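Of the protein chains in this complex, one is absent; all others appear in place.
Think of it as A, B, C and D in the order they're written, each chain with its own count starting at 1.
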Amino acid sequence: MATITFKQAQRWYPGADKPAVPGIDLEIHDGEFMVLVGPSGCGKSTTLRMLAGLEEVNSGQIFIGDKDVTKLPPKDRDIAMVFQNYALYPHMTVADNMGFALKMAKMKPEERKKRVEEAARILNLTEYLERKPKALSGGQRQRVAMGRAIVRNPQVFCMDEPLSNLDAKMRVQTRTDIAKLQADLGVTTVYVTHDQVEAMTMGDRVAVMKDGYLQQVDTPLNLYDRPVNLFVAGFIGSPQMNLMGATAKDGRAVIGDYAVPVDETAAKKMSGDVVVGVRPEAWRQVGPEEGGLPVTVTVVEELGSDAFVYGTSGVEGTPNSIIVRVSGRDSVHKGDTIYVTTDPRSVHVFDADSGERLSD
Amino acid sequence: MATITFKQAQRWYPGADKPAVPGIDLEIHDGEFMVLVGPSGCGKSTTLRMLAGLEEVNSGQIFIGDKDVTKLPPKDRDIAMVFQNYALYPHMTVADNMGFALKMAKMKPEERKKRVEEAARILNLTEYLERKPKALSGGQRQRVAMGRAIVRNPQVFCMDEPLSNLDAKMRVQTRTDIAKLQADLGVTTVYVTHDQVEAMTMGDRVAVMKDGYLQQVDTPLNLYDRPVNLFVAGFIGSPQMNLMGATAKDGRAVIGDYAVPVDETAAKKMSGDVVVGVRPEAWRQVGPEEGGLPVTVTVVEELGSDAFVYGTSGVEGTPNSIIVRVSGRDSVHKGDTIYVTTDPRSVHVFDADSGERLSD
Amino acid sequence: MSTPEKFLNLLFAVLLFFGVMGAILLLTQRFRSRAGERIQVAAFVLPSLLMVAVGLLYPAITTIVQSFKNRSLTEFVGFDNYQAIFTDPAQLQVLRNTAIWVIVTPVLATAIGLVYAVLIDRARFEKFAKTLLFLPMAISLVGASIIWKFVYDYKATEQDQLGILNAILKSFGVETYRFLLTEPWNTLFLIVIFIWVQAGFAMTLLSASIKAIPDDMIEAAKLDGASALKMFRFITIPSIRPALIVVLTTISIATLKVFDIVRTSTGGNFGTSVLANEFYTQSFRAFQQGLGAALGTLIFVLVLPIVVYNIRQMRKLESR
Amino acid sequence: MTTSTPTIAPAQIEPPTGPPKSAAAAAHGGLTSRIGSAVALVIAVLWTIPTFGLLVSSFRPEGEVKTNGWWNAFTNPSFTFDNYKSVITGSDVDLATYFVNSFVITIPSVLIPISLATLAAYAFAWMDFKGRHLLFVAVFALQIVPIQVTMIPLLKLYVNPPFGLPQLAGANAVGGGFWTVWLSHSIFALPLAIYLMHNFMREIPGELIESARVDGAGHVQIFTRIMLPLLTPAIAAFGIFQFLWVWNDLLVALVFAGGNLDVSPLTVRLAALAGQRGEDWHLLSAGAFVSLVVPLIVFLAGQRYFVRGLLAGSVKG
Partner (left out) sequence: GCGGGGGDDASAGGTSPGEGKAECEGLTSFGDLSGKSVSVYTSIIAPEDKAQKESYKLFEDCTGASIKYEGSSEFEAQLNVRVQGGNAPDIAYIPQPGLLKTLVQDTGQVVEAPSGVGENVDKFWGEDWKAYGTVDDKFYAAPLGANVKSFVWYSPKMFKENGWKVPTTWDDMMTLSEDMAAKGIKPWCAGIESGDATGWVTTDWLEDAMLREVGPDVYDQWVNHEIPFDDPQVESALQLVGSILKDDKMVNGGIGDVKSIATTAFQEAGLPILKGECGLHRQASFYAAQWPEGTKVTEDGDVFAFYLPTTSEEFGQPVLGGGEFVAAFADRPEVQAFQTYLSTDTWANEKAKATPGGGWVSANKGLDIANLKSPIDKLSAETFQDPDAVFRFDGSDQMPGAVGADSFWKQMTAWITGQDDATTLGNIEKSWPSS
C-alpha cells in the first residue's frame, strides 16, 4: 500500500524571496504512474525532493500510505530516486553504484550481482559495469542513475527527468521497460519529464505545475482535449496550440473576418473578449472561397513524416505565428497563402481575463 | 571564414581498450549548422571536445578555416561551448557566469552587461541573474550553460545537448532563437542532440555516428528519406521505422503472404534475404480484402494529435511489434486487426547482410 | 627600528612581492604559442623551485655529504658514522622508537581528527567544538611543555600531586605511576602529546574536505538506505580519501621531524629518544657533526616509503 | 501570443508562512546521534582538560603553582592577576613591541608562501609540462628536511650572498633582519603548502577548467578567477596553520633575525619568561595564553571560509 498524499506541503528555500512550492495538494494512488510536468523552475524537482525527504517541508504534511512521513529521514522512506543531476558516487564502479542500495539492505552478493546485471542489461550498460562514472558519456551516466533506482524494489519511485540525455531509440526502449517494470512491480511512481510523448504515453495521470501551483491533474487525453485553463492549453502539446484573441459575437468567436465555430457550451458561456485555441493538427485546409482563416506561410518545418507550417494571418488578435500541421509533403511552400478552418469540437475557448476554460 | 575540417582525427582515452573516436573525417562549411546524432556513447561529446581542444587528438588533424588547430590551446580557438554537464562556475552568479568569456575578452562592462541581459532575456533567466548555480533548477542551470555560449560572438559554436532539460515550450522557443541567432551571426555550429525534432528542424546537415564512425552526413530530409543503411534507418525517426525481414521474389519483397511493393531500383538490385523498412506514417490502412499486412493491435498510444498503434502481424520475419501511425482518434482499439499497406515510394530496402540500402 | 618603520617595511615587502608576482604573471600571460606556455610554467613554478632548491635541497645535500665526514667535518670517514649508528644498541632503540612514533601518531591523530570532524559536522556548536580541538595547535611549545608537566608529573602516592593523571590514580586508591619513566610505555605517553597537538590539524583539514562532499551524493546515499555508520564507511571515507592521504602523509613527516616534545619532556632519556632528537643532540649539543648529519640523512631515508606511497596514490587517482 | 495566464491559486491555500530563518539541518541528520555526541564530547573534554589546567595555573600564585595541582584551585581558591601583570609589564622592552614584531614577521611569512605555493601547485596540477610529476614529488619530499639542517648553510648564504647581492643577515642587513626571517619562513612552508594546495586543486572538477579555457581564459585568469575562489577553504586552512606556525616559531627568529633584538617576536620574549633556569612556570602559563590570543582569533576568523558545498551546482554527473 503506497498511496502518496501531499497536504499543503510547502518548501521555501532559505534566502529565497518566495516559496519554491507554496503548498501542494496532491493524491497519488497506489501503484499509479504520476507524471509531473511544468516549465523549468516550476518546482517539480522540489516536490520530488520533499517526497523523498531531501528537502525540509516548511509547512503541511506528506503521507505515504497512512503514515505521516513529513519528518521521517530519507532512508526510512523506502524511496528510490533518479536524480536530475545523477548524483553518482564517483569513487565506485558502475556496478557498485547500482548495487549500493542493495548492499545497504544487506542483500546477498550473488543476488545483488544478479539484480545489477539484469538492470545493466535493460539499460545497455553491461560492458561498462567496471568503469567509474568519470569515464562514461553523459547518457551512460544517466542510465547508471536510472539503474540505481530500478535495481531496488521500493515503495515509491521518484524519477527526475531520467531519460533526458538518451537518444530517441534508447529512450523509447527504456520508457517501455520502465512502464513494464512499474506495472509488474506495481510501485507507485512519480515521474518528472519534459518530453511530451513520455508524459502522454507513460502517465496514468499527469500533473501540470506552474510556479509551484498545480494547474490540472488529469489523464493525458483529458489534459490534451480539455485543458482547464490557458496555461495548460499552451503547455501541453507540441508545437503548442494556436491561441488567438477573439470577440464573442452571437455565439461565435470572431477573429477579424473569420468567425471560429465553437461548441454550444462555450457559445452560451462566453462574452466579451475570449481566447480561442486550436491545435495545429485540428486545422483543416480549405479553399480560399470557403471562408477559412488566411495564413501566409513563412516557414515550413519538414519532419519527414509530416510538416508544420508556420505562418501569419495578418488578422488582428492572432499571434505572430500560426502553426498548422499538414500531412504529406511539399504541398505547401514558403510564401503561399493557405486557408484553414476547423470544427467546433476542436475549438477550445477560454476567458481572456481569468484564463478559465469556457468550452465543454 | 570558419569551415571546420576533421582529418582522421582520433581520440583514444588513456586506459580504454579501444578508441572512443577511431578516426573521423568530416567537413563543415562556413556558417553551417551541423547536427551530430547517434546513440549514447557513440563519441559525439568526444568529437566536440576534440574540436574545442579539450581532448588531445591522438592522431589526425583538425582545421578551423585554413588553420591547423590540432595543437592549439582551447582559449586560442575562439569557440563557445555548451557542456553536456553544464560546468558552471559555482562561485559566480548567473550574470558572472555568462559574462565570464566577455570579461576574458576584455569587453567593456556596459557592453558586457547589455549582452548578458539580452541573452538572459532570450533564455528567460532575467530574474535569476543574481543567483548562484546552486540555487537553480536543472533546466535553469542548463539555460545558464547555454547563455554562456550565446553571449559570445565566436568562430564556432559547440553545443552538447543544450536543451535536454528544458520543457517542450521553452525548447521550441529556444531552438528557434538559436537557429535565428546562428543564421544572423553566420557562426559555424556543431550541435549534439537526441531530439529528433531538433535534429530535423535545426540542422543544415545531420551527421549520424555510431561507435565513433560516421554513418551518413546529409540534409535532414535526405536522411529521413534515404537512409544509407539499416542503422541510420532505424536511428532516424521516432517511433522508428518498421524493419522487416523479407525475401526477394520477382522484384517484390515477400513477407509471409504479403508482398511489399518496392521501387524499381531496389527491385533490380535485390536478391535473397533483404530487410524492408516502412515508416509508421507510411502505412495506409486498407480494407481486409485489399491484401494488406494484417496487424493485431496490442497497444494504442494516444498522443492527442494522433496515435501510434503497436501490433503484431503474426507473419514470420516481421518484428515483434509493428508500429502504425493512425491519424484521428478512437478509430482503432486494442484487439482489433487492421490491414495496412504502403506505396513503393515509401519502402526502403536494405541488404540483410551488409545493411546497405538497395532502394533508390 | 620604530614601529611605523617596521610596518612600512612590511607594507613595502608585501607590495613588492605582489607587484613583482603580478608583473610576471601579467607579462607571461601575453605570450601565446608553445614557448609562451613554457614561459608561463616557468613563471608559476620557478620562484618556488628556486627557493626550495636553495633553502632545502642544497642544505639537504650538504647534510648527506657531511654524513660521511668526521666529528668536525674535516675529513671523510666513509660509512663510519652509519656503522656507529647501526652498531650502537642505544641508537638502534632510537630507530625503533622512531618507527613506533611514525606508525602510531599519524594513524591515531588522523583517526581522532576524522571521527571528531565527522561527529561535529553540521552540529550546532560546530565552531566552538572545533576550536577546542584546535587549541593545542595554537599553543606554543613552551606552553605545551608545562601543560603536559601538569598531566604527567609524578610524586609518590602519599605526596601532594602536581600531575592530574596521578591525582586521579591516587583518588582511586591506585599507586601513582611514572608516566615518563616506565619503559616502554613512556614513548606512548609522549606520543599522546603529539597526537594531542596534531589531531587539530587533521580535524581542520578533514573537516574542510568533508564540507566539500557534494550534498547530492549524500542525499543519494540516504535514499539508498545508508545508515550513519555506513555513510561514513562507504561515502565519507572514499570521498575524502585524497585529503586523508594528505593528512596522514603530513603528520607522518611532521612526526619524523618531531624532537622538541621528547627534548623538553625527557631529554631523550629513559629510552624515549627519537631520530630527530638524536640528530639535534649530536649536531648541536655534542658537536658530533658527522654523526648528526648521518642521523639527519636517516630521517630523509625514512621518508621514502611515504613518498612512494604518495606517488602510487597519485597514479591511482589520475586514472580514476 | 496571449498566453498571459493568471496563476490559479487554489482558494484554500493558507498565506505563506514566511521564509525560513536559516538553513535547516533537519534533512541532514548526519552522525549526530546520541552516541556520536557522547564520543565527540569525550574527545573535546580530553583535549581541553590539559589546556584548562594551564589556564587555571596562569591565575594562581607562584607558590601554589609549584606545590600543588591546579585542580586544588577549586577547593581553596586563590587567584591572582600577578602572572599576567608581570608578563605584560615585566621587561625592559615593551610587550607591544614584541607583538608588533610578531605581526610584522608573520604577515608576509604567510602571504608569500601561500601565493607562491598556490601558483606552483596550479602548475603541477593543471599545466602540462615535462617532468612535472617528478618535480612535484621532489618538492613534496623536501618537506622532510628539518629546519636545523638548513640553518648554517642558509645563514652563510644570507651573510655572504653570492652575485654581489646585498647582505641579508648580520649587522648590516637590509630591512633590519626581517627579510631573512620572511624568506626563511617562506622557504620552509613551501613544500607542505604546494603539496596541500596541489591535492586540493586536483579535487576541482576538470570540466570547470575546461569551460574556462573555452571561454578564452589563460592560465593566469583560470588561476585567479576560478581556482583561487574555489580554493578558499584550502587556502584558509593552510593560512591558519602557517600563521600559527610562524607565530609560535622560535628557532627561525633566533637564527635568521641574527641577534637583532629589534625584530624579535613574541616567542623570544616567551622563552625568556621561562627564567634563567626554566623555573617560572607561573609566568610561562600566563605568557602562553597571552600569545595564544592572536592565533585563536585568526582561527575563529578563518572558520567562516570553511564553507560547505562550494562546488554545488557546478557539474552534473
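A few comments on the model shown:
Note that in this section a contact is a pair of C-beta atoms (placed from the backbone, for glycine too) under 8 Å apart; a residue touches a chain by one contact, two chains touch by 3 or more.
The structure displayed is predicted, hence computed values, not measured ones.
Contacts of the undisplayed chain with visible chains (whole complex): C, D. Annotation: of D:Ile204, D:Ala271 or D:Ala286, D:Ala271 touches the absent chain (contact as defined above). When the whole complex is considered, the residue among C:Arg38, C:Arg71, C:Lys127 or C:Arg241 that touches the unshown chain is C:Arg71.
Only one of C:Thr3, C:Ser227, C:Thr264 or C:Gln313 touches the chain withheld from this view, namely C:Thr264. Not every partner is drawn; the one left out touches chain D at residues 62-63, 66-67, 90-92, 151-152, 154-156, 158-160, 169-171, 250-251, 254-255, 258-259, 261, 268, 271-279. By the touch definition given at the top, chain C reaches the unshown chain through residues 70-72, 145, 149, 153-156, 159, 176, 178, 180-181, 263-270, 280-282, 284-288.
Quick note on the criterion: only the chains that are shown with their structure count from here on.
Look at where the CA atoms of chain A average out and do the same for chain B: the two points lie 21 Å apart. Rounded to a whole number, the gap between the C-alpha centres of chain B and chain D is 54 angstrom. The set of chain A residues touching two or more other chains comprises 15-16, 53-54, 73-74, 84-85, 88, 138, 234.
Within chain C, the positions touching two or more other chains are listed as 37, 214, 216.
Across the complex, chain A meets chain D through its residues 8, 10, 12, 14-19, 22-23, 25, 53-56, 58-59, 71, 73-74, 84-86, 88, 133, 138, 141, 210-211, 213-215, 229-231, 234, 243-245, 275, 319-320, 352-356. Those residues of chain D that touch chain B in the shared complex are 205, 207-208, 210-218, 221, 225-226, 229-230, 309-317.
By the touch rule above, chain D contacts chain C in their complex via residues 25, 28-33, 36-37, 39-40, 43-44, 47-51, 53-54, 57, 67-71, 97, 100-101, 103-104, 107-108, 111-112, 115-117, 119-120, 122-124, 127-129, 133, 135, 137-146, 148-150, 152-154, 157, 175-176, 178-179, 182-184, 186-188, 190-192, 194-196, 199-200, 202-203, 218-221, 223, 233-234, 236-237, 240-241, 244, 248, 250, 262-263, 267, 270-271, 273-274, 281, 284-285, 287-289, 291-292, 295-296, 299-300, 303, 306-312.
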